[in-house]
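Missing here is one protein chain; the remaining ones are kept as they sit in the complex.
Letters A, B and C name the chains as they come in the text, with residue numbers starting at 1 for each one.
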Amino acid sequence: MDDYAQILSDVMALVSREPAEGSVATYIPELACIEPDKFGLALKCVDGPAFAVGDAQERFSLQSVAKVLALSLALTVDASAVWARVGVEPSGNPFNSLVQLEYERGIPRNPMINAGALVVSDLLCEAFEDPLGELLAFARELSGSDDVSYDQDVADSEYTTAFRNRALLNLMRDFGNIHGDVERTLQLYTKFSALAMSCEELARTFLFLADHGRCLSPRYAALTKERIKRINAIMLTSGFYDEAGEFAFRVGLPGKSGVGGGIAAVCPDRFAVAAWSPRLGDSGNSVLGTQALAEVARRTDSSIF
Amino acid sequence: MDDYAQILSDVMALVSREPAEGSVATYIPELACIEPDKFGLALKCVDGPAFAVGDAQERFSLQSVAKVLALSLALTVDASAVWARVGVEPSGNPFNSLVQLEYERGIPRNPMINAGALVVSDLLCEAFEDPLGELLAFARELSGSDDVSYDQDVADSEYTTAFRNRALLNLMRDFGNIHGDVERTLQLYTKFSALAMSCEELARTFLFLADHGRCLSPRYAALTKERIKRINAIMLTSGFYDEAGEFAFRVGLPGKSGVGGGIAAVCPDRFAVAAWSPRLGDSGNSVLGTQALAEVARRTDSSIF
Amino acid sequence: MDDYAQILSDVMALVSREPAEGSVATYIPELACIEPDKFGLALKCVDGPAFAVGDAQERFSLQSVAKVLALSLALTVDASAVWARVGVEPSGNPFNSLVQLEYERGIPRNPMINAGALVVSDLLCEAFEDPLGELLAFARELSGSDDVSYDQDVADSEYTTAFRNRALLNLMRDFGNIHGDVERTLQLYTKFSALAMSCEELARTFLFLADHGRCLSPRYAALTKERIKRINAIMLTSGFYDEAGEFAFRVGLPGKSGVGGGIAAVCPDRFAVAAWSPRLGDSGNSVLGTQALAEVARRTDSSIF
Partner (left out) sequence: MDDYAQILSDVMALVSREPAEGSVATYIPELACIEPDKFGLALKCVDGPAFAVGDAQERFSLQSVAKVLALSLALTVDASAVWARVGVEPSGNPFNSLVQLEYERGIPRNPMINAGALVVSDLLCEAFEDPLGELLAFARELSGSDDVSYDQDVADSEYTTAFRNRALLNLMRDFGNIHGDVERTLQLYTKFSALAMSCEELARTFLFLADHGRCLSPRYAALTKERIKRINAIMLTSGFYDEAGEFAFRVGLPGKSGVGGGIAAVCPDRFAVAAWSPRLGDSGNSVLGTQALAEVARRTDSSIF
């Protein structure tokens, strides 16, 4: 049996000796003031035990990591509507989401890119009277923390400057793939992107992807084993901006990163793991977070390849 | 000397024998109810005389033809600001304005495509407290008709469904090339696009481009001969969506078309001419309007080539 | 323990009841005359046993499946040269390999697309005096069949009509990423694409990817566990043209398909599996081959997700 406590401790010791590379995201003004040298790491086993080191109790902004939660919740409502409006293929474009969206007539390549998550947000607005409330309830059940919520300042900060997301929304509206009000959809999107969790909470939250949904309450029974495999497959091929292939090799686990510096990943049937370090590399993924997960995967021999 | 009255009359007789090809624009709902077989043609000489046949006194929606007026007015305010924010090269893309805009970081290729005219609209909003009033005053002076105005129903109809223009505006806002409020800029844009004129009024309006500005009042003295040559050059290379090259050959005059079925063109030092026929070809240009202008140019030997 | 013999037999019975969908590839004239209703399936365990049903002893043209062998051989020569000249990210473009290649200045996105495999071919031409001989030796050792070879007619047929590959080669030559003679590189490429194997041979051939290289002779010791994980990761994100995401979900195993109708896949630490059915779906992958592998994965619970 793996001694996860020892492994996490060793990994933190290792990455703490690394030089400080990368820099904190600045495109959302409110995120720019984060302490760059924070580091947290937490692991939650499917059979119960949990482990954590460093700043693993401190909350940070999930940002794109939350796209996985929004997608999962949408799949509990109407999975076929989701896959009619969003693809499942990697996008392979570091920079030009609008280009592909225009050529493919408003159907985003997958739900991990902004355009896809905006469609998911529109679906949630259609499905629920209080979509934000539903999403918070989902996040609270998964994380086991009743006070998990979003950061209003971060949400406001992103909302004010979200011109590119408005461009995506209006283009998709023109193609008929956004049904509701653009600003309402964007409000929900910026709020769920501003969800704040600690590494411990995030590892617990992703556990349902590692145990194929067994830990879910009956309310979310629509998240079947098949649907969870699809979410994992999408995370592996599309979860890391333009470094999905690199992450698949270095870490070898399905996962999702966010510009807040967090990464969550799962080893099916074994564990969920979350890392946090705010300094980002060129592709927008946490430098030390990636390295920590690579080490965890190597030391636990858990790469799926 | 050309007998313009005879030529216009002959041309109308000629095109009236043509089969009814093409169809009325439908993307702006309010435009779809236009009578498709209307036909007007008017010509105004730089030295005074004016001629008209058919429905040349009936007003129609200028749509993109009005982009020339917006550009001209912007050039009276700050020409260097215009050319810092909009290019002068043809776009060569029938379909993908967003693509080029993304690759070229928010600088539209020229002021005759939507993206470029939206930047011009933003410039007018910055320059004037009442940009619409200024534009109406300009259109009224040029046309000689004090009651020239925009059609509120057409403007509303376009505004409500202008999702693609909102996508363009927000993308350019993200790149920093739209400075003001997106909705205010769009309001002005849809209103000046809804300007309504008759062929007679439109030929008079474009006369300043044929006489290099001599007919303008001192208020618009900034429209120098050099600037007017630039406007004419841009119309020739970019005035007809993806048929600029074809129009340059068939007609051989700088001009601008609109989806309302109107086309205005100029023969430098000789005349301005306007045609109207609502049926559009595949590229969005009036089928009979183009044919009528080709015949006028041929019979007056006025192609610039 | 899984009863693989029973599972393979059941899966063949299942797919044999399916309607005949998809059609045989025609772009290489010589491939068009294949019997469309052939079906073979073979599985080789890392601990020895092998199983096969249907036409699993009949050879077919590997086509793109052979890209994995070319890449593997190149990695035994100079892995850092490979990754300096070819990327590891999914391409996400169903159609426009030249577009991406032009924007990314001649560096193909990954070695599973044509452009990437052509660079690999150029690398092999640089590294070996007799690159084809080396590749055949590699294929023979892996497959355990001394008479595995390429089909000269198929190679000729593809070579004669390979204009798009010549376009790719010349574009990359212009960018400096093809070093040797374009026609020599293309000769090697069309020959290794014309490698012919049976499902049994192909399953044996891919075994080194399932057992992390333990079955390889010392000659290929450079194929370390780490390098093999990278190959598997690339197959998962990029092995199925524009259906990588769909295959990752439906089957959940790293693999590679070819327009000859073959698919090879691996379940790390358990087995390699090969299916063959010449009818292809819209994205160029074998319809029944995919379905068969999906069933094998489901019944052996071997999806990596």
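Throughout what follows, a contact is a pair of C-beta atoms (placed from the backbone, for glycine too) under 8 Å apart; a residue touches a chain by one contact, two chains touch by 3 or more.
None of these values were measured; they are calculated from a predicted model.
Note that the undisplayed chain, when the full complex is considered, contacts B, C. When the whole complex is considered, the residue among B:Pro36, B:Pro49, B:Gly92 or B:Gly176 that touches the unshown chain is B:Gly92.
From the set C:Ala50, C:Leu132 or C:Ala167, the residue in touch with the chain omitted from the display is C:Ala167, counting the whole complex.
Considering B:Ser64, B:Asn165, B:Ser238 or B:Ser286, the position touching the chain not shown turns out to be B:Ser238 (whole complex). In the complete complex, the hidden chain is touched by one of B:Ser61, B:Asn110 or B:Ser277, namely B:Asn110. Touching residues on chain B toward the chain that is not drawn are 87-93, 100, 109-110, 228-230, 232-234, 236-238, 242-246, 248-249, 252, 254, 268, 303-305. In the full complex, chain C touches the omitted chain through residues 95-96, 98-99, 102-103, 163-164, 166-171, 173-174, 182.
Rule of thumb we're sticking to: only the chains that are shown with their structure count from here on.
Distance between chain centres (mean CA atoms), chain A to chain B: 48 Å. Chain A and chain C, compared by their mean Cα positions, are separated by 32 Å. We define each chain's centre as the mean of its Cα atoms; on that basis chain B and chain C are separated by 56 Å.
The set of chain A residues touching two or more other chains is empty.
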